[in-house]
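The structure's right below; bear with me while I get my questions together.
Heads up, one of the protein chains got dropped from this complex, but the rest are sitting where they should.
After this line comes subunit A, so read on.
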Amino acid sequence: MGPLSRETWAQRLGAFRASPSAFMAGPEGEDLGRDLLSELRSEKLSEQTKVSLLALSLEYPAQLWPDATAAEAAATSLLDTLVLLPPRPSALRRPLLLAATTALVAGDALGPTSEASRRLLPLLLGLASGRDLGRGFGPASEQRPLQATACECLRELESCKPGLLGGCLGLLRGLLGQEGPVQPLSLLLALALRNTLVIRARARAGLQGLLMAGDTPSGGDPWNWALAEEGDARLQPQAPSWPAAEEECGLAVLEPTPEEARELRAAVAQLLDTSYLLTPVAQAQLLWLLGWALRGLRGQTPVLFKPQLVRLLGTAQLTLLHAVLALKAAFGEALFTAQDEALLLRRLTVAAQHPALPLPAHLFHLHCLLSFPENWPLGPTAEEAAPLLLGPRLCRGLLPSLLHDPMALLARLHLLCLLCVEDEEKEEKGQDWSPRHYLEELLAGLRQRAALDGGPRASATLCFQASHLVVQCLATQPTVLTPLTHGLARLYRARPVLAPHFADLLDRVGPELGEPLRVALRQEVVSGPGRDEALRWHLQILAEVADGNAQSATLGFLGAAAAHCTDWGLQQALLRVCRALLRAGVGGGLADLLQALARQWEDPDGRDHARLYYVLLAHLAGPKLGVALGPSPAAPALASSLVAENQGFAAVLMVQEAPAPVRLSVGPHRAAGPGPVLQLHVEVLEPAYSLELRFRGEGQVYAPLGAVHVPCLCPGRPCRPLLLPLQPRRPAPTRLDVRALYTTPTGLTCHAHLPPLPVNFADLFLPFPPAPEGDKLGFFEELWDSCLPKGAESRLWCPLGPQGLEALVSRHLEPFVVVAQPPTSYHVAIRLPPDSRLLLRLEAAQEDGVPVALRTDDWAVLPLAGDYLRGLSAAV
């Protein structure tokens, strides 16, 4: 694409910003990154346009150059552009440095092997040191801003690769002491120092003189990629997380030598002494970093911070007060005596209500007050609580009033609730305006506001949020909850349109308020006429609060309301109440009502629904009914209760397809009894009740098989083998198709298809009745002879394994041996249901096999017997 004009670029950038993803997916997306880099060198574009191109690359490098290779190439191109700039003042140098840094970091290209990194880093350090880098780097007037920018770039690199500048600490200290710009160097040094301390401590290594001032770091390359690799493993928070005493960060293991400790102290003192030259936000950053760096470091007392505190406490700056709180959390009593703590708390209290500060600052200070890092906290630190020193007197100006903005009101209300808790713990003081009394008045005011006809939803929401907050904090205080319950019931009477808020509140509060409020609301609804405009809301509330209590009043109300439910929506709302009653186990009167509805309503949907409920009520036992009407496990996320309900029915009243809850396997063969019986081992995967296993043989070889029933199966609980009697129509192996039907613990009926079970030829073997003692041979010979001429005869070679004939027989044929002359000769007679026989003579066994003579009265058995015998040795 040729060079683009300023307007075209403006248009293109606008389109990109509107939706980067859409733009990149479009036809121009692919070229944008490349075009941008080439246009930066175009002589036609103004600097201002180029700055806006660079600004884009600062924000969206991942979209422009999506992989490390592209990012590396982009950074190289940006650096080339920088070097090629003519030596006159230019607005491009700063953004080019920022853009190259951003491209490398965001593209994951930063590293010791990256050529661009190897060019950028020395350039940045050279600029930061104020060294003269030659004419490419602009006129003298630009040196100072470029020096600051280079420091910022280095700081960002150090943030993303902690430890990278571990080798430059001495150099940075030196620069700070000489002529460098104070703020960028201070922040860079503080960050590098903090990172080095943390990484060294983790590696259990000392500081190794890293802090010693020196112009150039010893040994060539100042980049500590090794340290950065260690740091990279765990990116360290620049500000410590709260309130954790950082044992795991374990700076305590770092034991600096006295000399190192002195150097460290000197470096920190140097930073703090000039900190007033920093902007307030930068001062705050410095304090967070240094607080974090010195925390837990042995031999380092935090008194270094002390001279700064008074100055910081006096200001109105949010960040500075926040940083002081961070120091408070980090050092506790070591830095703040009890008096200091009290002063800090008072300043915070002042800041939380000072009329000169904006509302967001008030709210944040109030949050800090309730999360105040006390020296000796009493309760669990995770919860918001009023600090011990914050008595009712201090809080007086922080209490809510109706005139406050909603957020301020809620924040202050929380404080008031905490005071009420304390107030309750102390003795009743007999004072007219106890906090609790005030709380009641306030809530009444909120309800009055919410009750206003046509008032905004926000005021109703606020009223319910306040009620919820109060219940959360004061759930155990009936003196608060009783008036609250009555007040809310009155609010409902005044404005039934708030029913969704009531339903929401009931869902979220515990039984302390929930129980009495349900009763009060039900009372409120059923005592009404049931035919006013608010019927819809009354029905919504009833669906929420109806239970087994006050049945007749509820049913009476519904009966009266039914006639006014002329549209579909109202009918469904009424049915929802019926459903709630069904679940609560309400019987008789409800059946009458449902029948009446099924007759009376004209809308077929409503009528059918009523009939369905009636059928359910009449036919399902209580627990099943409860499950049928309970929340649907199939569609918990659906908002429409009707859809959910239908899915619930479908789920409960229909059989669900499900993965098998058990795994079946065929156990050892039992050759006993009148017919063959398959022994099944059960491995339970999921709990199942009323399990019914259904079997079907392939090809109708067997008579239909009976189902096997198991009342209850639980994983981990042993289960006896199941016996499945087989009735073969002819003696042949087959496969059994297995299906399971069962109930889950949630009450669903499920159906599962299990893998087919093989029935082997040998599984059908049965012994003959015992031969008469003394004439076993005769018995066998008689059987042998009876097979012919109808049957068939065969001879085959049965290979033997290393164990020999005796082992083979005892393993497979033992129950069927009629005459035995171990180890060489066995006569075997097998009964094959329904009425076949298989006779074997195994005689004159040799080393590797035995010749078998076999006869059967059923010629179809011959190939099966042959396969069986040939497979025996392999089966051993």
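What we mean here is this: a contact is a pair of C-beta atoms (placed from the backbone, for glycine too) under 8 Å apart; a residue touches a chain by one contact, two chains touch by 3 or more; residues count from 1.
Just so it is clear, contacts and distances are computed from a predicted model.
Participant: Determine which name in "AP-5 complex subunit mu-1", "Histidine-containing phosphotransfer protein", "Glutaredoxin-C13" or "NADPH:adrenodoxin oxidoreductase, mitochondrial" the UniProt entry assigns to the undisplayed chain of the complex.
Facilitator: The chain we cannot see is recorded in UniProt as "AP-5 complex subunit mu-1".
Participant: Any idea which of A:279, A:549 or A:600 touches the chain not displayed?
Facilitator: Within the whole complex, the residue contacting the unshown chain is A:279.
Participant: Which is it among A:9, A:137, A:223 or A:288 that touches the chain not included here?
Facilitator: Checking the options A:9, A:137, A:223 or A:288, the one contacting the hidden chain is A:288.
Participant: Out of A:87, A:112 or A:360, which touches the unshown chain?
Facilitator: Spelled out, the listed residue whose C-beta touches the missing chain is A:360.
Participant: If the hidden chain were put back, which of A:41, A:131, A:262 or A:396 would touch it?
Facilitator: From the options A:41, A:131, A:262 or A:396, the contact with the absent chain belongs to A:396.
Participant: Taking the full complex into account, find the residue in A:155, A:538 or A:841 that is in contact with the omitted chain.
Facilitator: A:155
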